[in-house]
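Of the protein chains in this complex, one is absent; all others appear in place.
Order as written gives the chain letters A, B and C; numbering starts at 1 within each chain.
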Amino acid sequence: MASVKLTGVKKIYDNKVVAVHDFDLDIHDKEFVVFVGPSGCGKSTTLRMIAGLEDISEGTVEIDGEVVNDLQPKDRGIAMVFQNYALYPHMSVYDNIAFSLRLKKVPEDVVYERVTNAAAILGITEYLMRKPRALSGGQRQRVAIGRAMVRDSKVFLMDEPLSNLDAKLRNQMRAEIILLRQKLDTTFIYVTHDQTEAMTLGDRIVIMKDGYIMQVGTPTEVFEMPHNLFVAEFIGAPKMNIIKTNLLREGDKYFVTPFGSKLPVNGEKGKMLLEKNAPAGEILLGVRPEHMMLGGEGETAIECSLVVNEMMGSEFHLHVDTADGSRLIVRVPTIDLDAEGRGALVAGQKLSITFEGKAMHFFDPATENNLLV
Amino acid sequence: MKKLFAILLALSMLLSMSVFASASSEIAGTYDVTIWAPDAAVDLTKSQVEAFNSSNEMGIVINATVEPVSEADAASNMILDVSAGADLYFFAQDQLSRLIQANALTKLGQGAAAFVKDNNSAGSVLAAQAGEDYYAYPLTADNGYFMYYDKSVVPEEDVDSLEAIIADCEAAGKNFSFELENAWYNAGFFFGTGCHSDWITDDAGNFIAIDDDFNSDAGLIAAKGIYKLVSSPIYVNSGNADFASGSAVVVTGTWNYATILEQLGDNFGVADLPSFEVDGAEYHIGSYSGCKLLGVKPQEDAVKGAALNQLAQFLTNKDCQIQRTVEFGWGPANKEAVQDEAVASNPALTALAEQSNYAIPQPNIHGSWWDIAKVITTDVKATDGSDDALKAALQKYEDSIAAVFEMTDEVRNAFTLIGTVGGTNWDTDLPMTAEGDIWTSNEAYEMEAGTEFKCRQGKAWDTAYPADNFVVETAGTYYVQLDAASGEVSLVPAA
Amino acid sequence: MKHYSDLEFLRLSKGQRFVYKLTAFFCGIPRAIGRLFIKIWSLIKGAFLAIGREIGDVCSTFKNGDWKTKTSFLVMGFGSFARGQILRGVLFLLFEVVFIGYMFIAGGHWLSLLPSLGKEGPSSEYNAVLDTYVTAYHDNSFKILLYGVLTIFFIIAFIYTWRVNVKQNKISEQILKSGKKLKGSKDDLRSMVDENFHATLLALPMTGIMVFTVMPIVFMVLVAFTNYDGAHNGFSNNLFTWVGLDNFNTLLSWSGGNGGGQSYSATFGEILTWTLIWAFLATFTNYFLGMGVAMMINKKGIRLKKMWRTILVMTVAIPQFISLLYVGKMFARNGLINLSLMDLGWIKQPLPFWEDPTWARISVIAINIWVGIPYLMLITTGILMNIPADLYESARIDGANAWQQYRKITLPYMLFITGPYLLTSFTGNMNNFNVIYLLTGGAPTNPAASGAAGSVGYTDLLITWLFKITTGAESQYYLASVVGIMVFVVVAFISLVVYNVLPSIKNEEDYQ
Partner (left out) sequence: MNEKRHMGLKTLNRVSNTSIYILLVIISVIWLLPFIFIVLQSFRVESTYQVGYVIPKQWGWQNYINLWNSDFKRWYLNTFIIALAAAVLITIIQLCMSYTLSRFRFKLRGPLMRFMLILGMFPGMLTMIILYRVLSDLGLTQANAVPGLILVSVASSGMGYYVSKGFFDTIPKSLDEAARVDGATRFQVLYKIILPLAKPIVIYTILTAFMGPWGDFVFARYVAFGTSSGYNVAVGMYSWLTNDQIARMYTTFCAGGVIVAVPVTILFLCLQKYYVEGVTGGAVKG
């Protein structure tokens, strides 16, 4: 049972640099929250403030309703996994995992049981007598997790635990973390710069930039309804195409006019614009590459020429230039194209693309906020 | 003469005996005493202290710790920290005034002073004296130098001529070691041509003036003599026993006697210093003759002080001095000990005695003089030997001396009288003495009407009174008096 | 100076670039100095502002505090007692009691004598009965200055502690007001190995540094303003006293002064010049030759690497006073080298290794190379091995020969990494007492510079000169202090300029 509550948390360094601004967040018991953002956005700092490794300049951190600002890390009931594993090089795997238990003066037979249990869960039983330097990256990561596991903590903190692993191992470990979470059934706070990890792991995602929270929401929420341009571009790969264009209103109908075309904002999004009574004028239009389609005719077609064609296996990423030289990316599932269509995808090929209203995101060019939120 | 002397001696002994007879009961006791003696003399000193313990009739028992500290280090160490210094220490006489200034030597009482004056040679008595008072006990009078030579290189008939010796050495490709880049040695050339350099101290041991004529015609002759040697390729600036390392002549003292005897064996030769020839005249190289002294640290406890003085007198008495001669060839300062057979049979001491005819008792010398005067050699060596160049070197020496002297606070702060007074003509500073702010000339001078003078501070014109020259209105014999606070100058008729 | 953009710079010829960089470097120096002064100024301003703030805070604490707090202004630790923090209370009170006791018993006495440094020196009195003189010691300037300085340190410490005591009260009040509990004595003790572990760890070393480094330096800086020497000290008939800036005048004025026919300032200038030349040569000859040896040993295909290294490193182990004294004697006029060369008939005259100024200077630098190469070999070996091999591989593919590889890759890399080391090594060599003192003792004598401040030699560094002044005939401690302060000024100046101008020396976090 552990909730974590951050109220107005601020981090100001000695040189007056503010790393985290008024951070407010309620993390429920057993929730898996991911802090995500580019490097330097303050996500790690926030996590370390929760852990007690950084002083909290202002505001309070509560764990289970208790203010822990002045508590030492060891008294906060947390466990943490570090980016570079932070295994004690001079201790065997067994001693590494047992370290915290021994500090607590847990009887040696209990230590044995807990350590071997954790090792069994993580599949590292055969390495228990080895020193960390004799382990591979993935194994080290497991040891680090094992060390956190045996602490029986209320909150499990992970600071970019997968970023030192290669892509394949990362996918595998990601799945294992999901399993681990099911087994441990406790509160997780996970920091990463990788949006895929964030999307796949998190119950909720906290997207941060320059010390500010940009958006908090479930993976679906942040994907479907990014609150601002930053979140829109950060979530999803390849990143969202942003087109500077105009929003037209003709009676109850809205249109956008990218690159000389005129596309109706149909469906849900049109209704929402209407509800908001959005004024016509210049906007930033966001369309995810996977929501762009080849084809379209007349006013709804945007003419462009193919520059690069990346074959990704299940899909093509087409980099195209429009008439005014803007670069767009279009994701086309391989299965949608026949052999002839694939053969036609060579550099210089003229294409026309289009997209539907439900795929559109509208941002105010001045505030960069989503017009619909 | 001799009889008179003996009577005086007996009288003074009696006097001191009577003084101590009444005090001896108070002196009795056991004292922890630290003694600094040169490495070689440590064991002998210990046994002499034992002898004192068993022989003195005053009930003094000395519990002595004898540490090996060379005479050169002893003074520096004492000045660094008198409180931690030795109670009794051997030191070289040139350190006397430094030690007095640093309050590291106790003034001798009347009995002790009489003991020093009566028993020791004139030079060594002088060495223990500052102003009217005595501060130390002469230990040796052998701190001089003479010449050791290798008979296989320098034939005996050549030893009187510097030129001949140089020629012999050059012919044999052997060196001539003479530590002339040390003022103690190079001054010998100047003394040989009749120059002198004396420092004058007041009663408190402060230097107040220098009387020096190295920069003179006679000095020039000396410089030429130095040049003769240092310009030769066989010259080595060293006072070590260098016979094993290429030297055939070494100018050094008694302390190297044993080593050199061992190095030369059958070829051992020793003589007084040679003469050098300039413009047809012969000049015998002179030297310093110095003493080693035994000093007593000032004591807060009068009884211990008295006991230490007793011990010091014992350690510097005739028998102890002769023992040192026998053990390590130190030449005694005690007048009777000099006559002793043990001393007379030592060839080094004989050579020293011969050289002593040309030696000058080493006076108290301002510490920085050594550094300034040793430079003469380097400077002379750098010249081409011409008169002008040598004169320039001597002029530089003189300037340096003057400058150093001005450096001392006493001089910098002192007022002097300068003008047409006392037969001078604005060229000589006449001393004045202060009592508080009132400075009075040391002498009364006969002055005619119209005599002009000023009182200036630090022999410079920055501070000088009165602003315009003082003009004497009425002829007479006056002391000059200056109130340094107001700058007022007045004449005080001599009584 | 014209400032070029990056693209303009790239169009310059090699020579122009060099000139441009050089001017940029030297134009940077005034700015660096300017920045330094601004920094100092802002530091001073900051200090005054901070004091003002502290006083303001003390006043407001008094005004707003409760009676416990107010009592604590007089009775330190009272507030802590009253609020149940016994340990803190006891410590505060104990400190106050000790302080007041000390001030009454001794501190006040020393402090009152500090302005005059004592009036009455030792006196000597004749005891007619024993026919001996008895000495009585009165004031001792040295002790007055020493204990005066210590007392001032103590007062500062007391004021600081008092301030902490006041602050404690304020904080405690706030904590209690917000309804929380204060830390008890047990928590205080426990925090010493946890939150405040750094204070525990630093307590001992810093005490040592304060007493045995800071206090002596403060003392010796003060000595520069007195006439403390062999004839004016705590035991001599003349006590020493304050003389203001006289000693600085003596050292820096161009007229009069030193006995050797030249002023102190000229002597100081000569020694400083040689010190800088020496430091430069000693640093860079060692650096490049050490690097050379390291590269030879590390070259691919050279065997017995470990043996070569061990031979050189062995010399590091032998105490310098043995190796340097021995080597110094070896090169002496009647030393092994000269004697055997003469025996062999190769030379007629002994070579003047230590007699001729130029020979002596070259000799000390050469022997310093002998001393220094092993260290440099070790240091550079480590760094050389860290240079990524692919840099060399790509250079070789680009057609660079061995020399070009060294010039373009090894050297820039080494200089970048060892920049800070070179600086410390330079200042270290400026103060390299051992090599000079053990080899030559400063010899040969420089006649023009020798005089009242002792004999000065051609190989004397400022630091050996300082030593000679201290231990010389006159024991002019005051002059030694002034020279010491000058050494500090020179070293600090060079360090600051280099720190501010060199790009590779950034703050320490960059290396972490």
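Note that in this section a residue touches a chain if its C-beta (ideal position, glycine included) is under 8 Å from a C-beta of that chain, and two chains touch if they have at least 3 such contacts.
Quantities reported herein were computed from a predicted structural model and do not represent experimental measurements.
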Touch list for the missing chain, restricted to displayed chains, reads A, B, C
Among B:Glu26, B:Asp81, B:Asp319 or B:Glu398, the residue in touch with the chain that has been omitted: B:Asp81
Hidden partner chain, touching residue among C:Ile152, C:Leu325 or C:Ile409: C:Leu325
Per the whole complex, from C:Leu49, C:Leu94, C:Ile217 or C:Ile277 the residue touching the absent chain is C:Ile217
Residue, one of A:Leu6, A:Ala51, A:Met173 or A:Ala232, that touches the chain absent here: A:Ala51
State which residues belonging to chain B touch the missing partner chain. 34, 36, 39, 67-70, 73-74, 77, 80-81, 83-86, 239-241, 244-246, 255-256, 259, 263
Missing-partner contacts on chain C, residue numbers: 142-143, 146, 193-195, 197-198, 201-202, 204-206, 208-209, 211-214, 216-217, 219-220, 293, 296-297, 299, 301-302, 308, 310-323, 325-327, 329-330, 332, 334-336, 338-340, 342-343, 370, 374-375, 378-379, 381-383, 417-421, 423-424, 427, 431, 433-434, 437, 462-463, 466-467, 470, 477, 480-481, 484, 487-488, 491-492, 495, 505, 508, 511-512
Given the full complex, what residues of chain A touch the hidden partner chain? 48, 51-53, 72-74, 78-80, 82-84, 86-90, 99-100, 103-104, 147, 151
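We adopt the following convention: only the chains that are shown with their structure count from here on.
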Draw the chains as dots and join the ones that touch; what shape do you get: line, ring, star, complete or other? other
Whole-Å gap between the CA centroids of chain B and chain C: 41
When the C-alpha atoms of chain A and chain C are each averaged to a single point, how far apart are the two points in Å? 53
Please output the residue numbers of chain C that touch at least 2 other chains, ranges allowed. none
Of all residues in chain B, which are in touch with two or more distinct other chains? none
With touch defined as at the start, can you tell me which chain B residues reach chain C in the complex? 16, 19-20, 22-23, 26-27, 76, 79-83, 98, 101-104, 106-112, 173, 181, 204, 233, 236-238, 240, 242, 245-247, 298-303, 305-306, 309, 367-368, 370-372, 374-375, 378-379, 396, 399-401, 403-404, 406-407, 409
Where on chain C is chain B touching in the complex? 121-122, 124, 126-127, 129-137, 227, 230-231, 233, 235-238, 256-261, 333-334, 339, 342, 348-350, 355, 444-445, 447, 450-452, 454-455, 471-475
